[in-house]
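A single protein chain has been omitted from the complex, and every remaining protein chain is retained in its original position.
Note that the chains are named A and B in the order they appear, and that numbering of residues resets to 1 at the start of each chain.
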Amino acid sequence: MGDGVTTAAPALTQIPRAPGIAFILKKALISALVALVLFSLMIGIRTEAGPTGQLIYWTRFGDLAAMVAAVFGGSIIVELLRQWWGPVGTIRIIPPRLQSTLAVARRGIAPVLLIFTFLVPVIFYDQRYILDLGILVLTYVMLGWGLNVVVGLAGLLDLGYVAFYAVGAYSYALLATNFGLSFWVCLPLAGILAAFWGMMLGFPVLRLRGDYLAIVTLAFGEIIRLVIINWQSLTGGPNGVSGIPRPTFFGIPLVPGPDGLAAKLGIEFSPTHRIVFLFYLILGLALLTNWVTIRLRRLPIGRAWEALREDEVACRALGINITTTKLTAFATGAMFGGFAGAFFATRQGFISPESFTFQESALVLAIVVLGGMGSQLGVALAALTMIGGFELFRGLEQYRMLVFGVAMVLLMIWRPRGLIGHRAPTVFLRHSQAISSDLVKEGHG
Amino acid sequence: MSGDSILTVDRLSMRFGGIVAVNDLSFGAERRKITALIGPNGAGKTTVFNCITGFYKPTSGMMRLIHDDGRAFQLERLNDFRISKLAKVARTFQNIRLFPGMTALENLMVAQHNALMLASGLTFLGLIGAPSWRAAEKRAIDLAQLWLDRIGLLDRADDAAGNLPYGDQRRLEIARAMCTEPALLCLDEPAAGLNTRESAALSELLLSIRADQGTSILLIEHDMSVVMEISDHVVVMDYGVKIAEGTPQDVRDDPRVIAAYLGADEEEAIAVMESGA
Partner (left out) sequence: MDYFAQQLINGIVLGSIYGLIAIGYTMVYGIVGMINFAHGDIFMIGGFIALISFLILVSIGLTVVPVILLIVLLVSMAITALYGWTVERIAYRPLRHSFRLAPMLSAIGMSFVLSNYSQVAQGARVKPVPPIITGGYTLLEQNGFVVRLSNVQIIVVVTTIVLLAIFTWLVARTRLGRDMRACEQDQTMAALLGVDVDRTISMTFVIGAALAAVAGMMYLLYYGLVDFYMGFVAGIKAFTAAVLGGIGSLPGAMLGGLAIGLIETLWSAYFSVEYKDVAAFSILIIVLIFLPTGLLGRPEVEKV
């Protein structure tokens, strides 16, 4: 294993050299050997509970051989590519000139993307699948933007963000089914309740840093989920809440018949109307989140969040109240999560604890980090990439999470600082220049 | 000690476990004057600073700060951010603590947090873009601009603080502390790592702060040329206790001070003696 180890040393200590065929083969052989041991029992043998309840097993040596061969071949290809591109880390696939062109192009991305998003229901009116996917992507864009306030701006690591999504969803579902309140009344209530829970989480974690913060937020997310599962009389437990009212167009239902919106507008009813309405609803909510966040960044509270991420001690020395600053960050992020949750409930018409697992938190966090912490555009692009990419593998069913995990690892290795690796200043005298992410701190969490 | 002290430290002690970092220390900082706190490494100077600025809770002792308008604050009773917010004590750090990923201008804007927070109606007025907020923001930018100009960094206002040269970062940190509009400015080794030209500029800046803003300054410093040039009063510490105080001249000739420096660090002792020549 000795030679295998040195090749992945950090780029700084990498001595440029051209490994020969022998080296590549040796490396591939070692990889194959490791793979053989790793896969020997897990792939070579398949266990299953037999018809009488006791465990039986059968061998799959063909699969094992194929996997080991794949690792051998893959290792050779990776090594050749690495030689072709130079060592990892100093890799520069895109030439500088193209990069500056891209930087100019990047300024155009946001408006183009926005206009395109507005036109999606027009262009794809007949394609229900695309519209549904669009709604899904926008939901995650909104969640990403919400979590971005906590993680990207304030630098507080939150691994339980899905809890607020759940609080929002259940708030709407329960208020609507039990008290018959409308979506538009429940939406702000869901946001307020989620913000309240954000503060509840905020208090105990005020003094915590880094990984302690991470584990407590994770535990908090799990607590909320477990309570939802077990408090059956209120939440319906694992069966969830069904029959959640669909949203209305400010009181006018989107249904066929004389009371529906279609009849009032004098057009023919189509179920697509509701999908299009939902699309614009989540787009509006997401844009609201974006607008508020951009606004907040330019206000003292937003600057205090970012300053907190940069240096908490300096903040205290400048008279900034760390407690309220952190709590407002948690509450704001949670509020957006709550809005998104209410939307989710009204869109699905049915919610259950299964939708609010740790995987969702991880997914949203991955979107924020991949986006380039703090960058609004980056988060949107990351949500599009992750959710869109995830959809591509829908057909693979059981391999889907596997692919998702692999993608997460590879994306982090490829771009540890995210897609948009710089920070835009919130105020400037002469010209706003992007700040390299190497300078930007990542906060205590 | 004359009657008009802005800060009176009375029998301050700070213990960490069994170690006594500061032992029964009393001294005063005069209003609109520059007071220097000197002493060999490990004498407990930064610990005194951390007590004054609320980062440590002193084991015993009192620290009283009196504003120009007569309002008095017991610093040992205020915790962390309130010392800066209410008592108006600002500080800099030995190892610069700027917000490296924010621009120089943003750093100075963050320093005006409390004033701006009020002006933005605790964010709500700011969110809707109320004219009163816009005016306040404009004034804040003007103040920041003024300070950037005074420290000679106006043309680097939009650069990330972390990208500035070391000397500029030191001055920016002082400007940032000044943007909180402090009554007392505490500087922890502001000249550390500066070259001769830069420390001369620093002395000038501090003198102008005292003259123009009327801010009282308390500084820890090892660069004796700076201490001798600008201080009105010098307090010498060694092993957590005060061993001498007086005018720069008094202190320079004090045998106890020379002994403390000789005993601790030869270079610094030489610096003390040479700075008199």
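Quick note on the criterion: contacts are C-beta pairs under 8 Å (C-beta built on N, C-alpha and C of every residue); 3 or more make two chains touch, one makes a residue touch a chain.
Only a predicted model underlies this, so the values are computations on that prediction, with no experimental measurement involved.
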**Complete:** Where A:I76, A:L218, A:V241 or A:A329 are the choices, the one touching the absent chain is A:L218
**Request:** Kindly note down the residues of subunit A that lie in touch with the hidden chain.
**Result:** 5, 8-10, 34, 37-38, 40-43, 45-49, 53-55, 57, 88, 151, 157, 204-205, 207-209, 211-212, 214-216, 218-220, 222-223, 226-227, 229-230, 313, 358-359, 362, 365-366, 369, 373, 398-399, 401-402, 404-409, 412-413, 416-417, 437, 442
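Here is the rule we go by: only the chains that are shown with their structure count from here on.
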**Complete:** Distance in whole angstrom between the CA centres of subunit A and subunit B is 44
**Prompt:** Given the complex with subunit B, which residues does subunit A contribute to the contact?
**Reply:** 292, 295-296, 299-301, 303-304, 306-307, 310-311, 313-322, 328, 423, 425-433, 435-437, 439-441
**Item:** In the complex with subunit A, residue positions of subunit B that touch it
**Value:** 53-55, 80-85, 90-91, 93, 97-103, 105-106, 109-114, 116-117, 120, 123, 126-127, 141, 145, 154, 157-160, 162-163, 176-177, 180
